[in-house]
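Let me begin by presenting the structure, written as structure tokens, before commenting on it.
Only one protein chain is missing; all other protein chains are in place.
Chains: A and B, in written order; residue numbering restarts at 1 for each.
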Amino acid sequence: MTRRWHWTGLLGAGVVLLVVAAGVFAPWLSPYGPRQLDLPHAFAAPGPGHLLGAGDNGVDLLTQVLYGARVSLAVGVLAVLVAGTLGTVLGTAVGYLGGLADELAMRVVDILLAFPGLLLAIFLTSVFGPSFVGLIFALSATGWGAYARLARAQTLSLRRRDFVTAARAAGAGAPRIVLRHLLPNLLGPILVQATFGLPGTILAEASLSFLGLGARPGTPEWGALVDQGAAHLLDAPHVALVPSAAIALTVLGLNFLGEAVRDRLDPKGS
Amino acid sequence: MLLVESSPETLDRRLAVSAIAENTSGNLIEPGLLRIGDDGRPVPDLAESFRQIDPVTYEAVLRPGLQFHDGTTVSAEDVVATYDTLRDPRLHSPLASRFDELSQVSAVDARRVRFTLKQPAAEFPVNLNMGLVPARGAAAVGQAEFGRHPVGAGPFRFVDWPDEEHLLLEANPSYYGGRPAIGHLLVKTVRDENTRALELMHGKADICLGAISPPLLEILSRSANLEILSTPGANAAYLMFQLADSKLRDARVRRAIGEAVDREAIVRYKFGGHATLATTLMPPGNWARDDDLPQLPYDPIAAAALLDAAGLKPDLQGIRLSLDYKTSTDRFRRSIGLVLVDQLAKVGIDVNLSSLEFGTFFSDIRKGNFELATLKWVPIIDPDLYTLTFASSSIPTPDNNYNGANRGHYVNPEVDFLLAQARRVESEAARRQIYLAVQPILARDLPYVVLWYEDSTAVMRKGLTGFSLSPFGFFSSLAKVRPVEADR
Partner (left out) sequence: MRRLCRKALSTVLSALGATLLVTLFLNLVPGDPVEILLGEQAQQVDRDEMRRAMWLDRSAPMQAWLFLSSLTRGELRTSLPPFQTRVMPRIGKAAPRTALLAGLAMLLASLVSLPLGIVAALRAGKPFDRLAMALSVLGISFPSFLVAHLLILTFGIRLGWLPISGDEQWLSVLLPAVTLALGLSALLSRVTRVSMLEVLGEDYVLAARARGLPMRSVVLRHALRNALLPILTVAGLQLGAVLTGAIVVEKVFNWPGLGTLLLSGIERRDYNTVRACVLVFTLTYLAVNLATDLAYTLADPRARRSGDVSREVSSR
């Protein structure tokens, strides 16, 4: 059992590192500029001039994939950070305070969770049109509820514990208790939730940009690239498959890594 | 089996607005007195002769022995009925406005018909390709009826239309041009282009006219059992400027933009050679075309110099001018747009491309709400198109209900005068002279940069012969298609 998660976890970590490096060093690693065209080689199959092939108007797919890594990672990490921070803080606060604030907050979360999957994100982006900020906003809005619920549940169970009573007896105010005592204990489960959240968010971002709801058109995004390639499955299937493979690889790596992290943090978890 | 990309909305030629409806009804089922020849001139079809008697009167004589699909003889009465019902407000024909100049249609005898106009209109005869319908059927003013069970005198007669995607026709033995060799013709609608290509590749469909885009044509050309036909098309893709906008009012700027675009590269790499560089709106082969106009060169350096001369120097980031460019959401068009954006960026013009959904796009164009836009005029038949596109009376405004296609607000009194003249002269030679005077003016003023003429294409399975491709992509030639005799 131990040996099993080890190698997948390492593999996952390796893939994630690769993707991060790709994103960070994209400008240096890319053989072409991000918007550079090469008309004579439009839709070229992978070969010497274009290692991963070329897409519409000859854009180099390797370049697009490298720059796309930036967007996917940035959106994914930021969305999870915003959702996680916001959700945790709010959930802890209402869990500790209880009463009306708690009821109200949980109603709001219920409403947000009433929307199936990506629908809320799709709906939110439909108003503003494509934009980077809008994307992060939509993805965070969809995700923070889970963190809030989790934080609240943890808070509720923790607040009756001895160390909290002791702290209160010692005269500590609510904020101090929350920050000093509750939050650190929450971190574990929250991090576990985040390991589900990150690959999910990246998959969501890919789907949104595939649907045309991602960042501004012209931004190299994996999902948008697949969308462009979808029309050419007959003549140039690699244009759709290469960015899809990038997405799958990244999400897979994150899932493996996530599993390993979860096993480490919470060995008796499902 | 003929593959098409969308279904005809009706089979009543009098109501047909889309190209597919026009071609299906007008070429196959209900041809008219005249048809459009490859050079844009009207040519007798069901009529055996056609002439102009005086400046406002034309006379057509029907061929003898013509029969409708229901067996009745085609007579002058039917012609009169066709044109009368066409203009009858109860039919609600969207084409009625084409016949505003028509004052009266009358039968002189059983086969002779006279058309009398309100005033001379040399561009009028082209409209006489209207499909002829029997007087009895013509009386069926309820749209759905006739449009779903059309009767005409064409090479194919209507059999069945069970659902939107399948239209079945059969050969008409009494067609004046001879019974078509194809016994049955199924017109099948397949909306997805890849699926159309697959059906052709797998031999499930026999022919597809004009509904395959250049990248797929490449793939299909490699298929052993398919033949690709291609001929310069009667259309013109163009880049339109909004002249009411101060940025584009200077002709030097427009010329610079025209010279910054490498059209030859686009024709070679995006159309795979299935397009021809353009100089004027009139396509090659058209009788009114000015064939002596020089090509706009691809010369980015000269373009930069022109922009300098116009006072547009590069700023710190190298940008001289920013423009909004609108195009439709069609992937191929958008892709071409991206190439244009890239090429214009190289001379310091920063172009913001927006791809708009068709309704919004067309609405914006009509209202003049654009700076640059690319579109295509298709089909281009009669040079009177120039009146629609460049006469100052054709500028769409709220007052005239946005009628007219002079969306770039081009105003030139000399051109207005010439175009009005061209409508009044009688002889074709005189008309041609006038249009030969108009085209150089437009080539100098550049309200459009006419980009290229896109080929009319056909993908046909090998083993069929007799098809001749029209620059208009007409279906008429299907009447002459027959299987190749097998070698024994």
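Note that in this section contacts are C-beta pairs under 8 Å (C-beta built on N, C-alpha and C of every residue); 3 or more make two chains touch, one makes a residue touch a chain.
Since we're looking at a predicted model, the values are computed, not measured.
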Answer for the absent chain's shown contacts is A, B
Touching the hidden chain, out of A:Y32, A:Y96, A:Y147 or A:F256, is A:F256
Candidates A:F25, A:F128 or A:F163 - the one touching the absent chain: A:F128
For subunit B, enumerate the residues touching the unshown chain of the complex. 165, 190-192, 194-195, 198, 202, 324, 329, 357, 359-360, 363, 367, 369, 398
Note that subunit A touches the absent chain at residues 4, 107-108, 110-111, 113-119, 122-124, 126-128, 149, 196, 199, 203, 206-207, 210-213, 223, 226, 230, 233-234, 237, 240-241, 244-245, 247-248, 251-252, 255-256, 270
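Going forward, only the chains that are shown with their structure count from here on.
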Between subunit A and subunit B, what is the separation of their C-alpha centroids in Å? 50
Subunit A-facing residues of subunit B, complex: 193-194, 197-198, 215-216, 218-219, 265-266, 269-270, 331, 335, 338-339, 342, 355
Once bound in the complex, which stretches of subunit A touch subunit B? 35, 37, 39-40, 42-43, 56-57, 217, 228, 231-236
